[in-house]
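Input: one structure, supplied below.
With one protein chain withheld, the remaining protein chains of the complex are depicted in position.
By letter and in written order, the chains are A, B and C; residue numbering begins at 1 in each of them.
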Amino acid sequence: QSGSAGSSGSSGSAGKPTGKPIKQLTIGLPGSLSNLYPGQEAGILNYYVAALVMEGLVYVDPNGITRPAVASSWTRPDAQTYVYNIRPDAKFSDGSPVTVDDVLYSFQMARDAKASPGIASYYGAVKTITQTGKNQITVKLSTPSESFEWVPSAPGALFIAPKAFWQKNKGQIGTPQALLEGTGPYRVTSFAPDSHVRLEPTGTWWGGKPPVDAIQINFIANDSARYLAEKSGAIQMSFNVPLDAVQQWQTLPGNRVLSVPDRSWAGLIFNTKVAPTSDVHVRRAIAHCIDRAAVVKELLHGQGQVATAMSTPEQFAGVYTPQQASAKLAAIPQLGFSLAQAKAELAKSSVPHGFSTTLEYPNTGPQLGTAALSLAANLKKIGITLQVKEVTISQWLANLSAPKQLLRYMWYFNTTPDPAELVSYLLASSPPNLAGYVNKQVGTLLGQASVELDAAKRATLIIEAQKAAAADLPYLPLWWGRSLTSFSDHVGVKNYSSYIFESPWASNLYSAA
Amino acid sequence: MTVPGATAGRASRAAGLYLARRVAGTVLLLAVMSVLIFSLLYAEPGDIVRNLLGTRPVNPQTMAQIRAEYHLNEPFVQQYWTWLSGAFTGNFGTSVQSGQPVAAAITSRLGLTLELVVLAFVLAVVTAIPAGVLAGVRHGRGTDRAVVGGAVLFVSAPAFALGLLMLYLFADYLNWFPVYGTGSGVTGRFDHLLLPAATLALGLGGFILKITRAAVIRELDQDYVMFARARGLRNRRVLTIVLRNASVPVMTSLGLALAYLVGSTVLVEQVFSLPGLGTLLDNAVIFKDVPVVQALTLLMAAAIALSALLVDLAYLALDPRIRYEMTAR
Amino acid sequence: MTAPTALTVTGLRVRAPQGPIVGGLDLQVQVGETHAIVGESGSGKSVSAKAMAGLLPPGLTATGALTIGTDPVPLDGAARAWHQVRGSRITLLPQDPFTSLSPRHRCGNQIGEPLRRLGRSERAAAVLAALDEVGLPARVARQYPFQLSGGMRQRVAIAAALITRPDVLIADEATTALDVTTQRDVLDLLARLQRDRQMGLILITHDLGVARGRADQVTVMYAGRTAEHGPAATVIASPAHPYTGRLLDCDPPLDVALERLPTIPGSVPRLALVGTSCTFASRCDLVTDECRTQVPPLAEVGPGHQAACLRTAEFVRDRAGPEHAGRGAAGATEPAQPAGQDGSTALLSVRDLTKSFGGTVALAGVDLDVMAGESVAVVGESGSGKTTLARIIVGLETASGGTTTLAGSARPPQIVFQDPYSALNPSLTVGTSLRDALRAGGRDRSDTEVAALLDMVGLPAAYARRRPRALSGGERQRVAIARALAPRPDLLVCDEAVSSLDVSVQAQILNLIADLRARLGLSVLFISHDLAVVRQAADRVYVLYRGRFVEHGDTSGVLASPAHEYTRLLMASAPAAHGPRPA
Partner (left out) sequence: MTPASSIAELEAASIAGAFAGRRRRLPVSVVLSVLLLALVAICAIAPGLVAPHADRQDILLGVTGPGTAGHLLGTDDLGRDILQLTLGGTRSAVAGPLLIALGSMLFGLAFGTTAGYLGGLLDGLIARWADLLLALPAVLLAIVVAGIVGGGYGVTVAILIVLFSPSDIRLIRGAVIEQKTQPYVESAKVLRMPAWRIMYRQILPNVMPVVIANFMLNIAYAIVAMSSLSYLGLGVGPGAPDWGRQLSDGQSILASNPAAILAPGILIVLTATAINVLGDWLFDRLNERVAAR
């Protein structure tokens, strides 16, 4: 399994760099954006666009390492304190310099649930944010939180804009009436919701001039149309190539599809509070019924990795390489595909003759649906009737936090490089987690991890916590996903990795021939 | 049998009364619909807060703040009232998903959908009515069968399937049209909208054609046609007389056309990735974006009601009997 | 006749895919002459007329030779050829003024339509002249057909038909849909125009009275063939074909009430099923084997008088004999007054009945009595309120004012309507319809009761299994009467119950009603616009005019010496097959 950046199954590779800038890059985006500000609409694609225009104090480099952005440097004097120095040469796209006031106000806006409903909850642990020097800001937390490191970044939850701009366009940021304003390499020159965004370089970015002169991002909701557009050469790059169409895209001449782990996790949530899934044998029986390797190979067309845990291998950046992380995570006990064992487990359970239940999946994740159907086909053989139901994303989300069902899907995109991001969400018992699972030992390990400053020790604690929980099987990890991006052979890309689109990624592109 | 010669004043008063009644009916219809949609959205699972936050862990304070922002903790009647009083002052609220004022979100997409629908309508009318007349005149012969066969086929094909076929055939295989986008400038726009409009027009044209043909056949069977021919009128003159009489049922079908177009445009905009009202509605429904869904359905229903009204007015112009009956009342 | 020929047709045959419809029609119309084609429904009159104008519906084909003036016109000619002929040489005026004009065009435009070549003002002038010619005011040009009465519409149609100045006009039952008085006006108009323009007029009618009063020549058609042809007066005074004779006999006289009307048993066959035989063979008293094996040729029986009958001689002899000559005298006796009519017990009494529909007053206060066992008629022109009165009496309409009282013990009255085709439920068998009626009347609904009802109206019990579709108009009307009799009513209201039947069938039904009255002591309220029918069917008559009774009394008395002007007008308008020909 390749965990690192790289292309997979591509039919060709980009030509040699020409050294010239790319005049115009037209990109096809699936689905559509109705607002460009991730604080309002927090979709993964919104982040991709915003990453070119706005920045936080820090950013995540292609290797997953946190680096200074609008901040020139930052320190963490203790577990509950972060200190940032603002870069003196940082300028907004209109040429005005970034002031501490702007940053503080941007923080304030990010924490405001009305202005930024999509991201405000990241600031739950923050006690104060104050100016502590001419160009210095200090954040104090109420509890130690390792994961705060990524919060003041653009892929996280801070988008720095001029204070005047915030005040002028309160609640409207990101709409066509109030396009984004930031310190990034590009500014938005036009935006029509559901149609397109056009970006042009600002010339004021501290990182220099980016290699692409104009970026036109078109929203092409229909996958067939997007495919035909790529085929006709109307677009040169395309995000999120649909998994089941990957072969089709790969065989397009003059085109290549690059695949990279996207730090997403798909898994099943067992309701441990309600019978019969409160019975571990039932959970184990179900786990034995899914052939995860086959699902990844056939249903995901190999574009994924069988998940052995909740942390994705890419989130141990700086401690382990993804390969090392995969190996460590593989040590967590797993239940293999075996209908015989499944039958045996079920026989030991309170419902030896099976039962019936439903599993909902969001209409935006068809691969979840096919995997569920495959699971259902196997469950049927041991006497469990699983009805697979497709629901709208909003209904799925609603049912996710209001559990009635025995079995639910979780489909989570980690936004930070923190290995504990999903683990603490799913395993911490306060507030109650989605499985209703309580385990003291797991709680203790997670508690230690949250105050551990040493990254390596922390990583070990997080893996230990998952090991401890694995025996009880409150969640069944299915796969770690990959995202596929299609590039014309005239567009080259450097440093291609899991994190690339969360930084000002256009600076990694080059013109190829 | 003689009908009183209606004076102009009486006629216009009757027409005014009629219009007032129709408008009142339409307003009532819209009110009922808004309550219906609002209560549906209210009652169904799916939570705006959740939609905004995605799968991330929810912080209770944030949740409460957002709920308050969108008046979600108020009782149904109050929520509806908030919406209604806003709507009366022309404020349809802001989209939950985009934060954009609903009016702006709609107006920015209205143009495209309007162009698409109008183009489709024109295409359908200019092809289907002559074809329907031709089939009616050639009733029972080869031409008739071929034309009707085509119409039935188009009526039977779901718009999205037709759209996909068109996309692969004309945009990809033959490379005559662009595969996506909205184009700029008049010709660019036309180039981009022709394929989706044609998709819509085929299905719609099928309906119009069938009705035109039936109307023409029925009229051709009337005594007055025989009498006109008996007086030596040429076929073309006879046909113009027939067409005037056949126009009433055809008008009815055109009135229903908008309802058809509004429904199908949702599908066709999806297939051709057009950022029109259909796409907006589909997204808003999925996202449970109440203000947008409300405003859009009402807008579309109002448009349809308006077209029904126009059709009724057209009846008055086309059918003297209805005109006199109305003023006689 | 030395006048030039306007139209000649010889050997006209029309075929449908299923077989022949018209089997050889010969016709010669002189300039300035009126030629009537008479025949019962389905005899092929309309089809022949359409064939002569090149207007046959698709599927029908015509053969034969047609000459208009001196120019031969190919009957199966192309559409283009006909365009030279239609309008300018020959025009067909259809029957129903309610459908023959386009409902959504102004009358002026419709009339002027063939004059497209003329300028606007010239055309307008021509239209006004045409309207004036048919006696309509100029404003009609700006009106729509629905704003006009039936008579006015037919005048508009005539104006439209004649604006191209055709040499020959075929009027296919052009007055049948109109009221008697209007009918006379329109016929007068046609006669005047024909005289003025010296055109040939072919008058198609099923009414021998019209033929007698209006035509110079008459052709009697039967089942698609010519039965008899000759000068109108001759044919009607001394018919040479048994069918013509029987048809004349069936037509009820206006001056006397016959005890029993003569009828022709059986019904008209389809030409396709007749084969080589006389079409009338199945219904003829004089039929011989010879009649059944050959098609009788048209043979000269007098000057310009031909008949297609092998037995003409016998027929003419019989008719001249004493047996037939007594027809008028024998019938002159008034029908015996049925029992129970002593003038004391009013079964139904209507007092000061009024009815208005919105603004229109249909009934403006009428008083009417029907004694037990009596037959009372209400006559009046179209729109006078006859139907409204009938509907109120049977409870289909509620009166605006006044009372209708039924004698204490009487069962609710029942009604028989005009159109036999819609009178019966087309999806139920006759038996089922009758059973439903018996059940509704609270009576035993056994098969024997149904059979008894059918028997009462002279139909075999086997008809119970038939659907209305398989019955003739006369038979349907019989079933309708049987159904009305199911709850044993004391009063039967007949709203124009015989008006849409052919004379021969009409006679059968009138006889049936008379029989039922005698057998059941039934009272009948007879609504009609046909005075001759009233003469036969009613003891007393009320004359309704604009919602009021203007006259009433014994039928014989009222008709012999009408007191009211309107009654006199009605009498004068009635086209009579018998009696003196109007000037």
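What we mean here is this: a residue touches a chain if its C-beta (ideal position, glycine included) is under 8 Å from a C-beta of that chain, and two chains touch if they have at least 3 such contacts.
As the structure is a computational prediction, the values presented were derived from the model and not from experiment.
Name every shown chain in contact with the chain that has been left out of the document.
Per the contact definition above, the missing chain touches A, B, C.
Which of C:83, C:197 or C:270 sits in contact with the chain that's absent?
If we include the chain that is not displayed, C:270 is the one touching it.
Among A:197, A:285 or A:299, single out the residue that touches the unshown chain.
Residue touching the absent chain, from the options given: A:299.
Given the contact definition stated above, which residue among C:42, C:87 or C:296 touches the chain not shown here?
Touches the omitted chain: C:42.
Looking at A:65, A:377, A:471 or A:513, which makes contact with the chain not pictured?
A:377
Kindly note down the residues of chain B that lie in touch with the hidden chain.
26, 29, 32-33, 37, 40-41, 44-46, 145, 148-149, 152-153, 155-161, 164, 210, 259-260, 262-264, 266-267, 270, 281-282, 285-286, 288, 293, 297, 300-301, 304-305, 308
On chain C, what residues meet the omitted chain?
16, 18, 40-43, 95-96, 173, 176-177, 206, 223, 267-273, 394-396, 412-415, 417-428, 433, 436-437, 440-441, 468-474, 476, 480, 483-484, 486-487, 499-502, 505
Residues of chain A in contact with the chain that isn't shown?
Touch set of chain A with respect to the missing chain: 223-224, 242, 244-245, 247-248, 251, 291, 294-295, 298-299, 301, 361, 363, 366, 369-370, 372-374, 376-377, 387-392, 395.
Definition applied: only the chains that are shown with their structure count from here on.
Determine which of the two chain pairs, B-C or A-B, is joined by the larger number of C-beta pairs in contact.
A-B
Can you work out the whole-Å distance between the CA centroids of chain A and chain C?
Going by mean C-alpha positions, chain A sits 90 Å from chain C.
Determine the centre-to-centre distance between chain B and chain C, using the mean Cα coordinates as centres, and give it in whole Å.
52
Could you work out how far the Cα centre of chain A sits from that of chain B, in whole Å?
41
Sort out for me which residues of chain B touch chain A in the complex.
Per the touch definition, chain B meets chain A at residues 44-47, 49-62, 65-66, 69, 94-95, 97-100, 104-105, 108-109, 164, 167-168, 171-172, 175, 178-182, 270-273, 275, 279-280, 283, 285-288.
Using the touch definition from the top, list the residues of chain B that touch chain C in their complex.
For this pair, the touching residues of chain B are 1-3, 140, 222-224, 226-235, 237, 241, 244-245, 318-321, 324.
For a test of understanding, state which residues of chain C touch chain B in their complex under the given definition.
Residues 50, 53, 55, 58, 79, 83, 85-88, 91-96, 99-105, 113-114, 116, 144, 146-150, 157, 160-161, 163-164.
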